[in-house]
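Below is one structure, written out as structure tokens; the observations come after it.
Heads up, one of the protein chains got dropped from this complex, but the rest are sitting where they should.
Residue numbering begins at 1 within each chain, and the chains themselves are lettered A and B in the order written.
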Amino acid sequence: MQPVTKPQKNNNGRIPIIPRQTKTRMTIIVLVVVLLYAIAAFFTKAYPNRIITGFPHVIDFVKDDLFPPNWSYYKTVSTRLLETWNMALLSTTLATLFCLPFAFLMASNINTNKYVYSIVRFGMNVLRTIPELILALILVAVVGLGPLSGVGALFLFSLGILAKLLSESIESIDKGPLEAIRASGGNVFQVIRYGAMPQILPHFTSYSLYVLEINVRASVVLGFVGAGGIGQILRQQLNLFRFDNVATIIIMTFIAVTIIDMISTRIRERLV
Amino acid sequence: MIEFKNVSLTYPNGHQGLKNVNLKLNDGEFIVVVGLSGAGKSTLIRSINQLVKPTEGELIIDGENTLNFKEKQLRQLRTKIGMIFQNYNLVKRTSVLKNVLSGRLGHTGTIRSLLGLYPQEDVKLALESLDRVGIVEKAYIRADQLSGGQQQRVSIARALTQKPKVILADEPVASLDPPTSHIVMKDLKKINREDNITTLVNLHFIDMAMEYADRIIGMRAGEVVFDGPASSVTEKTFEEIYGRKIKEDDVLGGDEK
Partner (left out) sequence: MNLDKQYNIQRPDRTKYWMKFGFITFILATLYTIAFTTTDLSYSGSSLSAFDMFKRLFFDTFFDPVVHERIPQYIGYMFETLAIAFAGTMIGAILAIPIGFLAAKNMSGHFSSIGKGILNGIRAFPEILFAVIFVASVGMGPYAGVLAIGINSIGMLGKLYSEVIESIDMTVVEALKASGASRLQAMWFGVIPQVIPEFSSYAIYRFEIDVRASTVLGIVGAGGIGAPIILASNQRAWEQVGMMLIIIIVVVTIIDYLSAYIRKKIV
């Protein structure tokens, strides 16, 4: 659009502070957002006032039902939390290993074949759109109940994220070293190993840890469809209305996630 | 009239920014403050609108000791003092006009201003100010799309829109090239003459100081070591203020007219 330069006058002779076109555009944007929100609030019954009136209910629930937690339940919870962590760890490890070839194929500065590039990119994008829970659902049907399907689901889920993140940092690396190796007769694997890897290693490690954090959270959900971990007992206790046990699960999960996040963030800060 | 009476300023870390300063700044004067880096030029200028607050003495503006002012009075005082900064301090992402209008904030009620409802006279005033610094055609352009010199003129227009009695300029040309520096200084001088606005400018370059100032104040280590009409100043005076020989760096050069 044309930038407005000269001060203009509108109908009633007033000088606008914001040029009319800009003002109209902003008004339209605001109206659209408000309208979308009105529709969304209508469908979900989450009107603005109910946002506020909802909270006393939450506080009542926490006070009356969740407290006091049943601490004697901690043993079961710990076993399941360990399982959750193991699922996250193993799936992240697998994703870390398998994402490398995909990431390089998704990086336009390494993979110069347009078709392969587009196909891999499209596949990984689709993978990232599938919610991890639905992946777990499908895997449970194929592999059977238990943590193995959880690991599989998280692996597929994080493969897409990791390949995407990594390919972006591959695309932003310094071209100099790559060209130098190519110029001295290196093949594509040598270019990757000696030109690209040293440059992306810190990012790679950092992203892997980040994905580990995501997977720890995601693995909480998987148990709901029978793919192992803490979610399995969470669903079970919810169905039994044993909110005291649910409280133990919530609190211990919160603590575990916080600790894992803290350690991971600390390491990531040191890396980059 | 602005009068410093035995004003001293100690920073929280114990550093003495001003030491027993006594000055009388007359209405309509164009005063240039010179001194080496760290001499206390900025401190002197900023203590007038209390961006830093002197810890001792009296600072009398129009007969009142401003150091006793409460928040509200202080804001009132600040509306009458325009300030120009080395780095322009504009909101880069908004239009030039909005930046200039923000000079009226102190005169506009909070609610009204938050809704962006400036009175029409203010908008006219803002455009007039822009016209006076010669960039009215840029009114609706985003500030970050202007050159440094143009941005500094926007910030002068912002100060003008305050209808100030005093303008403080802390190294207004330090980020500009020589020709642009002269344009900005000429704008300041013209406004000083036309509106009889007391103008206090910090400068690094002695030739510029001599060219534009009515009166020159020299500072060293927080003390005023020279105060006199520009006509009485020679290279020797600067050597005394700086406590060293004049170097090439101290002279800007460029357009002298």
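By definition in this document, contacts are C-beta pairs under 8 Å (C-beta built on N, C-alpha and C of every residue); 3 or more make two chains touch, one makes a residue touch a chain.
As the structure is a computational prediction, the values presented were derived from the model and not from experiment.
Asks: Considering the entire complex, write down the shown chains that touch the omitted one.
Replies: Within the full complex, the chain not displayed touches A, B.
Asks: Tell me which of B:Gly40, B:Gly82, B:Gly149 or B:Pro172 is the one touching the absent chain.
Replies: Within the whole complex, the residue contacting the unshown chain is B:Gly82.
Asks: Which one touches the absent chain: B:Ser8, B:Asn49 or B:Thr66?
Replies: B:Asn49
Asks: Which one touches the absent chain: A:Ile15, A:Leu145, A:Met197 or A:Leu271?
Replies: The single option touching the absent chain is A:Leu145.
Asks: Please give every residue of subunit A in contact with the chain that is not shown.
Replies: 33, 36-37, 39-41, 43-46, 50-51, 54, 57-58, 60-62, 65-66, 82-83, 85-87, 89-90, 93, 125-126, 129-134, 137-138, 141-148, 151, 217, 220-221, 224-225, 228, 231, 234, 238, 243, 246, 250, 253-254, 257-258, 261
Asks: Using the touch rule from the top, list residues of subunit B that touch the missing partner.
Replies: Against the missing chain, subunit B presents residues 49, 51, 75-83, 85, 87, 89-94, 98, 102-103, 105-107, 110, 113-114, 155, 158-159, 162.
The rule we apply is simple: only the chains that are shown with their structure count from here on.
Asks: Under the stated contact criterion, what part of subunit B meets subunit A in this complex?
Replies: Contact set of subunit B toward subunit A: 95, 97-98, 101, 116, 118, 120, 123-124, 127, 136-141.
Asks: Any idea which subunit A residues touch subunit B in the complex?
Replies: Within the complex, subunit A contacts subunit B at residues 3-7, 14-15, 17-19, 22.
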